[in-house]
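With one protein chain removed, the remaining protein chains of the complex are shown where they sit.
By written order: A and B. Residues from 1 in each chain.
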Amino acid sequence: MNVQDRRRLLGPGNAKPIAFASSLEPETEPLKAEEVAKKDGIPSLSIKSDIIENCNGSTLIESDEFSIVTSVYGPKSIRGSFTSQGTISIQLKNGIVEKYQTNELKEVASWLVGIFNSVVNLEKYPKSGIDIFVNLVIDKTNDISKLIPFIVMSTCLALVDSGIEMIDLTTAAEIDGNVISFTKGGEEIVGFWKDNGDAVFNDEDFTSILGRCKEQYINYKSLMVNYLLQGKKK
Amino acid sequence: MVLSVAEKSYLYDSLASKPSIRPDGRLPHQFRPIEIFTNFLPSSDGSSRIIASDGSECIVSIKSKVVDHSIENDLVQVDINVAGERDDSIIVETLSSLMNKVLKSNKGIDTSKLQLTKKYSFKIFIDVLIISSYSYPASLISFSIFSALKATKLPKLVSSFDDLEVEELPMFHDYDLVTLDVNPPLVFVLAIVGDNIFIDPASNETEVANNGLIVTWSNGKVISPIKTLALNDRYINGFNPLLLKNGIKLVEQYGQNIADALENL
């Protein structure tokens, strides 16, 4: 059996793991939910990490509009020939209401893989695979573009929770259907997504959209950083 | 194509240098030569076969059917088949999601052109078969859909347009055909290497690209969907936001030339 496959439920409920004499490190307390006040058009978010036990990292992000659960499994060994760096796979799942078509979800998922390929330090994980599952449990937005920033955010936090090495925290911002995912404090783009509307890319509009997105990104990022630091203190 | 580490590094440096040098000597906005054949399938209303210079090949067939548009509101259907890939593989699903968005958005195919009478419309089925492809085939598919739709001829209506009062099915002329007058958008794939951006990356260029862009163009304007595209998983990295604007400008500048070339077959 593959011991590293933690998606399986292990043994009966009363089974106990073998305890060795050596002292285990004190378990870190699960991170508590944090409410963030509504400011600058950011919906009030509730973030909770480490919510699923048998995966390496997980995050739940909720607001009035949506609820997204992300779980990260890995790095775990992959079968087949040698690969010099890790491989990320992402799967998006509809909630109870089948809102999005599977091919659209797969398109978003492969777009997300592009983003996380550029921010996760994959060279550290040769011969291994990182599987990420994003579950859109509740969604009242009806527009995947509005949801993508939070999918990116929850995936990023779940990766942090799993302890996988990352080059930078990334998250995305959405203004008028333009979704931009930044890194390096807004200096660089790792992902861009636009599904509807014309591209108004004369110099002025472009700078203004970019500026507003960057601002939103910085807000989201500071939110993530605050949350992570708070969890650390406890 | 499998390149060695040294080859890749050489290729990357030459592409990222200023001015950039592409391995086949093309300019940043230049396409590789393509060959297009149209209307070679007599049982379809329109068809095209496009062959890129690297041997990538795509075949498109357009078929039509008369439907009651009050019941059937989906008048365009795109199906994509890639040889050797399952129907639920990632490449097939993402390409069909992309092409559906491109053709079915309000800037895509003008469905009012498909209307026959007050009650009936043509529904068109666009079947795409990719026989082989060496770089991301979105551009190739959209070019061949464009030329297939431009070559599509549908039967000519001879019964009256207003059929709400009278119960009659549309009647068609025995042999006269009308050219379908639609302007489908074109999709461009761009590769970003360092601070340079290139249209129509070849397979060796995609292997060292830091990122990729999909840009849609219609009637002189860049429209959605626009998105980044991971062309490989080794060199992928963030890029300067200005490159996004440069890429869109590049497409805006040269899109019309491509459309003209495709139209004047």
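A few notes on this one:
Here is the rule we use: a residue touches a chain if its C-beta (ideal position, glycine included) is under 8 Å from a C-beta of that chain, and two chains touch if they have at least 3 such contacts.
Here is the rule we use: contacts and distances are computed from a predicted model.
Per its UniProt record, the hidden chain corresponds to "Ribosomal RNA-processing protein 41" from the list "Ribosomal RNA-processing protein 41", "Trafficking protein particle complex subunit BET3", "Exosome complex component RRP41" or "Replication factor C subunit 5". Considering the whole complex, the hidden chain is in touch with B.
Only one of B:Q115, B:S132, B:N183 or B:N232 touches the chain withheld from this view, namely B:S132.
Check B:P19, B:G84 or B:G220 against the missing chain and you find that the one touching it is B:G84. Across the entire complex, the residue among B:K65, B:K156 or B:H173 in touch with the chain not shown is B:K65. In the full complex, subunit B touches the omitted chain through residues 40-44, 54-55, 57, 59, 61, 63, 65, 79, 81, 83-84, 87, 125, 127, 129, 131-132.
We adopt the following convention: only the chains that are shown with their structure count from here on.
Look at where the CA atoms of subunit A average out and do the same for subunit B: the two points lie 31 Å apart. Listing the residues of subunit A that touch subunit B in their complex gives 85, 87, 101-104, 106-107, 109-111, 113-114, 117-118, 122, 177, 180, 182-184, 187-199, 201, 203, 206, 210.
Remark: subunit B residues 88, 90, 93-94, 96-98, 100-101, 105, 107, 211, 213, 215, 221-230, 233-234, 236-241, 243-245, 248-249 touch subunit A in the complex.
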